[in-house]
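Notes follow the structure.
All protein chains but one are shown at their positions in the complex.
Right after this comes chain A.
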Amino acid sequence: MNSSNSLIPRNFTKVLIICLVLLGICVLASLVLGSRLVRIPELIDGLFHPDVDSYGASVVRKRISRTVFSLFCGAALGVSGALMQAVTRNPLADPSILGVNTGASLFVVCGIAFLNISTANQYIWLALAGAAITAVFVFGIGSMGRGGATPIKLILAGAATSAALSSLVTAIMIPRSYVMDQFRFWQVGSVGSATWSGIATFIPFLVIGVLTAILTAPALNALALGDEVAAGQGVRTGTLRLVAALAGVLLCGATTALAGPIGFIGLLSTHVIRLILGPDLRFVIPMSAISGAIILTISDVCGRLIGSPGELEVGVVTAFIGAPILILLAIKSKVRSL
């Protein structure tokens, strides 16, 4: 018996290679495809010859930031999903489970309605603040009473808070049509408006969130066996939940702030990986980053192709792609619980 297989899932190398190849194809597709199809020489000009000033080359250059942004957002959402699912021990937990998305939405709406905020950079901080405050609030409620922050209490607190906040969002928006106009662009979720300065703002959140996720993965593995097993293995379950949930909020909050709420990525990317690699979070977390990046980028490309000559926002596409796949997985009863 070769016990080294307790370290690495049997098919890990194969899956990693396939994912990296897919990622490469996605990047290429995202640079080339869209309302204007770019030819290969133009692609090379755009990437490697900054002096060439053809239309095709400039299209490619414009798509680079968009591609990088969608890769980062996808990765952040994938990891955030894996974290939220581990923290709540609920396989259907999405980053939105702690009310993060609605909290961000509420703050952005308030900003537009009462503070006359209109630029993306201002949205970021508002949305982040909203996401963080909501998550802390939900976590606080979920921690009350016996047993601390148990999965079921977190989920109930998150669902209740989400419902309350989204009705607030509607209440603020309905009588103010100008708010609705501005807000609806943000709310759909799009990576099209990516700027390099936006990406630069995003990177610290991504790095801190992903590093935290990777470092807490072994402890989260213990948590998957139940709070008592984890405590018996020396895990401080309360602290772990707080740290991992904060990392998840950071990732999801930053993405939501810049791109608007994008659903399903956090759910879908982790499920696919768990199905293939099994439940070991040391592998599920980094691979969810890659699969999340793939799915979001593909969805963005699809949105550009379907919506041509304009484009369909990626938030719409992920819902359309994600929902049927998830239903299919559920029907085949292959949705692996934690």
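Here is the rule we use: contacts are C-beta pairs under 8 Å (C-beta built on N, C-alpha and C of every residue); 3 or more make two chains touch, one makes a residue touch a chain; residues count from 1.
Just so it is clear, contacts and distances are computed from a predicted model.
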Undepicted complex member, UniProt protein name, chosen from "Transport permease protein", "Sarcosine oxidase subunit beta", "Iron-dicitrate ABC transporter ATP-binding protein" or "proton-translocating NAD(P)(+) transhydrogenase": "Iron-dicitrate ABC transporter ATP-binding protein"
Contact residue for the chain not shown (choose from A:Lys153, A:Arg241, A:Arg274 or A:Arg304): A:Arg274
Hidden partner chain, touching residue among A:Asn101, A:Thr201 or A:Asn221: A:Asn221
Interface with the unshown chain - residue positions in chain A: 1, 3-7, 10, 89, 146, 215, 218-219, 221-222, 224-226, 228-229, 231-236, 274-275, 278-280, 336-338
